[in-house]
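So, subunit A:
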Amino acid sequence: MAGAAGAAEPIKVGLIEPLSGSVAYNGQSVVEGAKLAAKEINDRGGIDGRPLELIVEDGQCAPANTVNAAEKLIQNDRVSVLIGAFCSSATAAIMPVADKYKLPLVTGVSSKADLTEQGNRYFFRAAETDALLARAFAKIMARDLKLKSVAYIGVNDDWGRGGVAEFSRDLTELGVKSTLVDYFDHGSTDFYTLLTRIRAAEPDGVFVAAETQDGSILLKQAKEMGLEAKIFGVGSWATEDFIKLTGEAAEGIYAAVPYASTIPGDTNRKFVESYAKAYRKQPGKYGAAGYNAVNIVAQAIDRADSTKAEAIREALAKTDYEAPNGHYRFTPKGQAYGFSAVLVQLQGAKPVVVATSPVEAGQ
Partner candidate 1 sequence: MTGERSSLLFVLVLAAVFPFAVQNPYILHLAVIAGIYVVLATSLNLIVGYVGEFSLGHTAFFGIGAYAAALLSTAAGLPIWLTVPLAGLLAGLFGIVIGAITLRLQGPYFVIVTLAFAEVLRIVATNWIGLTNGPMGIAGVPQPASVAAAGIVGGKQIYYFMAAGMVAVSLYLAWRLVRSNSGRAAVAVRENRFVAQSIGVDPFLTAMHVFTLSAVLAGFAGGFYAHYVSFVGPEVFRFSFMASMIIMVLMGGKGTLLGPVLGAVIVVGLEEYLRQAQELRLTLFGLIVMAVVLFAPNGLMGLLARRPAWLARRAAPALVSNQGEPA
Partner candidate 2 sequence: MRPETTASPAAPLLRAERLSITFGGIKAVTDFDLTVGDGEIVSLIGPNGAGKTTCFNMLTGFYRPTGGTAQFRGQVITGLKPHAIARRGLVRSFQKTSVMKNLTVFENVVTGHYLQTRQSLMQTFLFEGASKRAAEAARQRSAEIVQLLGLGTRSETPAHHLSCGDLRLLEVGVALAARPTLLMLDEPAAGLNTAEANAFGEVLRTIVATQVRSLLLVEHNMGLVMGVSDRIVVMNFGRKLIEGTPAEILGSDEVREAYLGKGAAGKGAAGKGAGR
Partner candidate 3 sequence: MSARTVLAVSDLTAAYGNATALHGVSLEVREGETVALIGANGAGKSTTLRTISGLLAARSGRIAWEGKDITNWPADRVVAAGLSHCPEERHVWPEMTVEENLRLGGYLCGSRREVDRRAALAFGRFPRLQERAGQLAGTLSGGEQQMLAIARALMSEPRLLMLDEPSLGLSPKMAEDVFAVVRDINRHGVTVLLVEQNVHNALSVASRAYVLETGRVTAERNAGDLRDDPDLLRTYLGG
């Protein structure tokens, strides 16, 4: 590892993300953000003079492979902290590993609600959950988009189902009628049938939980079919790639995201600049997630003044990190709160922030 810190023994941080397979796209974005954070830290002289060494492993979002990677990072590389592992299923599989070795585990992505409910002291989620996002935006959406009825569709995995469940519950509580709920498989290419049904149900709005590839195809086809309803949802839609892929069909849609490159504020401006310099593109939600997770971990180690797991764990619990998208703190259960999520509308191929709301994890 390069960096000003020179000869001092590096502090090792393990990062497990899906680098191959169908979620590699998102996994690699997390790695980009994480590497940028590590580089910045080392450029600043590391942590107490020791460089941060990021060791990245491919977990393929498969529980077994992720456990392999975790065991390897812990045993062979002797990392002090683990970050990962994107898919909630993979994260759930390494949580007992972290617990067993008493090693802190930070995820910047996995959103499955009950991960923080398992009483695992070493687990921290530096990310929103669908419930938190829904709570933050359901009201704004219902009010600003003037929705009376909504059709909900989502990718058929834990994240998509979570998004649909939380938003439909909160919106229904606000008196918005639900006209249709259905799911599609990741990698689907043809949404005409689904869209035909939505068109027939005539909702005011369509809630979509989809990632870049599925989402862009879906939106294009929605436009082809002449679907009039307002489209909003969750997913990494506030990214350049997404807008480029979707083309004009992206115009006017809304997305509730924990991060968009157009979030105002100095911290974010600097982050976007250095990200653009490193990768020649704007960061998206996963890039930011990787960036934040590494910084949170680094600051905790710095505060702990030690690479002892227990010390880091305690420091993590006291996190107070100024991120591009607000302030991160952890609840006693390890759920982050205090940072902001934004509602963006894509206008003229730019994500324009229309509302900002802090993510609160009350109880």
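Selection criteria: all candidates are chains of the complex that A comes from, given by their letters.
In this text, a residue touches a chain if its C-beta (ideal position, glycine included) is under 8 Å from a C-beta of that chain, and two chains touch if they have at least 3 such contacts; residues count from 1.
What you see is a predicted model; the values in this text were computed from it and never measured.
Student: In the complex, subunit A is touched by which of the candidates 1, 2 or 3?
Tutor: 1
Student: What residues on subunit A touch candidate 1, complex-wise?
Tutor: Residue list for subunit A touching candidate 1: 19-21, 56-58, 60-64, 67-69, 71-72, 74-76, 88-89, 92-93, 95-96, 100-101, 112, 114, 118, 156-158, 160-162.
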